[in-house]
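Removed from the display is one protein chain of the complex; every other protein chain stays in position.
We call the chains A and B, going by the order they appear; numbering starts again at 1 in every chain.
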Amino acid sequence: MKRLTVPALLAVLFGVLLWVSMTGILNSYWQSVLMFMGVNIILATSLNIINGNMGEFSCGHAGFMAVGAYVSSLISVALFTKSSVFGDPLLSPDLAVWLFPLVLLAGSLAASVVGLLVAIPSFKTRGDYLAIITIAASYIVKSTIENIGAIGGARGFMGMSGVMNAMNDTAKLPWILIWVFLGTVFSVWFIRRFIYSTFGKGVDAICQDEIAAEIMSVNTDRVKLVAFMVSCGLAGLAGGLFAHILGYVNPGTFTILKSTEIMVMVYLGGMGSISGSVLAAIVMTLLIEYLRDAFGFINTFLHYISIIPDSYEVTQVWKWVLIPLLLVLLMQFRPEGIMGRRELADVFPGLRKFYKFKG
Amino acid sequence: MLQSFLQNILNALQWGSFYSLIALGYCLVYGVLLLINFAHGDIFMVGAYLAFFVSMVLLGKYGAISGLPGWMVLSLAVPLTMILTAVVGVTLERIAYRPLRRKGVNRLYVVITALMCGLILENGNLALLGASRKSFPTLIPIQVYDFYGVTVTNLKLMVIGVAILSFLLLHFIVTRTKIGMAMRAISYDRFAVPLMGIPADTVIVFTFVLGSGFAGLAGLFFAMTYPVIDPYMGALIGWKAFIAAVVGGIGSIAGAFAGGFLLGFVEIMVVAFFPSTYRDLIAFSILLLILSIRPTGLFGVARRTKI
Partner (left out) sequence: MALLDVKEMTQYFGGLCAVSEFSVSLEQGQMVALIGPNGAGKTTVFNLVSGFYKPTRGEIIFKGQSIKGLKPHQVTSCGIARTFQNIRLWFEMTVLDNIRIAQHHALGYGLWDCFLRTPRYMQSERNIEDHAMDVLTRLGLRDVAHELPKNLPYGVQRLVEIARALSIKPALLMLDEPAAGLNSSDVEGLIKLVGDIHKDYGLAVWMIEHQMDVVMSLCSWIKVIDFGATIADGTPTAIQNNPDVIKAYLGDDTI
């Protein structure tokens, strides 16, 4: 019975989400916040494999997200809806609902393959040099997309809302919410099962002492390859979902700033802690949304107490001063993040009663 | 044909000079602290802005003093910019990096801090000064010389000259002076150095002074050459200068320098033959290629770890 607790909770959560969405209790703004939360959870947990468990410094996660976003968008638009780039849909729009997971999978696989750009150098290179390679890879992806005029280049690509509409025609359900939920659950589940297996623990072993790992029969090249491909593939999944939430995708989104956002979540949550990444992703998403509104208030307040000149407006830009500052302070005072290297079960042993935590 | 080739070489030298001056800063700090100072590109940007304000004040544009002639402003701006930028660099070191070094934390945390400080500098600038770009004032009249069809300006020559002089000066400091030796010693064993009576912190501060100072110099001349400055100008150039330093061999000054010029050369040549939007893409790809063949860079020395 213990084994069914979490699936039961997830099913209940799923039901609640569907209900609040369909009855309109939760407006579309908050629905999209929840969906971005899901995307961020996937991004943070997947980056955690590399930056947390393996202890590397990958600054290019946004690049793999971009690959997934573009590949799944291009495929889904080409197949299921009419667009200026591809013309008429290649398949019947009725199939959109059934084949969408495959489209997302295609995006993930593409991102995994691009991940080889970084995975293969990682066999011999570590640390700072690998960080450079991830930055370069991310720039190369972004630059390549910007140079392909046929899919919109720097202007971006759209049409995914058409695909969503096609799904809506088949059944009136909040499809993108459903896909994001399923994608998030799948990712966290997949990562958890990978990391807790003896195979997955090889990743931590490489982090703590790669030479010992090699001598203790761990095929480090293979483990690194798998870790990178899983991490990049799931980033691609997040990208695909992200693109379909917005209905529009543009290479300017996938910059080092985006990679930094994801990194903040990983380090805030605690390196190597899946529950940490999930929590941090939730907190950060809410924080960013809160700051969006809060600045109006802060602005008025600061003007009111005359700290700042009348002509100066406190804007959104300060968000990008505050978030890095948060991470700097974190590094100074609590570098291990919220959870350190532990999981929820280690912090709240009482939870063990309800769920059988493996390993 | 030869003319356009020479023209390109000249442009590459000039463009590469900026990369080299910035790459030097990465190299020095990495050589001493084994830390990639990700905020360095933004220190370059701060340098450009400091140069802007210094020049505007000295030219009398803010009414603080009656304006000085262009040549004098330039001669004063060079040391002032370098000093002020060095102050910014050292402050960063004292506030952000040194406390972490004291605590002896994992190097990764310092790297993350560096990256975040860079973002704070960029966005702080944007937040404080607004999104409008600033136009750098003309300090000296541009004189164009025509050399058998190759266009050379006095500014271009000045930039290249400054870069070469900087390299010579730094090379001299690092190889011939006591503090230079101390800098090299620290990179090998940070804990032994204070035991030998050399104050490690002083050496580290000196390294940041040098690195940031030259980044400021690069900022000044960059702003003179391309007179529009904006808060994000340091980001891309910084990353590229950094990769150039690594390709050249980040432990060695000559390597960082060579890397900077190499990158300049690659970019100018790429733009000569391909549409300019491909410039970054091809430059990064070539650098990635070089790194995969020779991971320690062209002039870098591999450090053997004892098993």
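The rule is simple: contacts are C-beta pairs under 8 Å (C-beta built on N, C-alpha and C of every residue); 3 or more make two chains touch, one makes a residue touch a chain.
Just so you know, these numbers come straight off a predicted model, no measurement behind them.
Across the entire complex, the residue among A:Val230, A:Ile245 or A:Val317 in touch with the chain not shown is A:Val230. Checked against the full complex, the candidates A:Ser28, A:Ser92 or A:Asn219 give a single residue touching the omitted chain, namely A:Asn219.
For the options A:Gly200, A:Gly269 or A:Pro335, the residue in contact with the chain missing from this view is A:Gly200.
Residue A:Gln208 is the one among A:Ser84, A:Gln208 or A:Ser306 that touches the chain missing from this view.
Residue A:Arg341 is the one among A:His303, A:Lys319 or A:Arg341 that touches the chain missing from this view. Touching residues on subunit A toward the chain that is not drawn are 189-190, 193-194, 197-202, 204-205, 208-209, 211-220, 226, 230, 341, 359.
In this text, only the chains that are shown with their structure count from here on.
Remark: subunit A and subunit B have CA centroids separated by 34 Å (rounded to whole angstrom). Subunit B contributes residues 30, 36, 96, 99-100, 105-106, 108-113, 115-117, 119-120, 122-124, 126-127, 235, 239, 242-243, 246, 277-278, 280-281, 284-285, 287-288, 291-292, 295, 307 to its touches with subunit A in the complex.
Listing the residues of subunit A that touch subunit B in their complex gives 55, 57, 59, 117, 121, 124-125, 128-129, 131-133, 135-137, 139-140, 143-144, 146-147, 211, 256-257, 260, 263, 267, 314-315, 317-318, 320-321, 324-325, 327-328, 331-332, 335.
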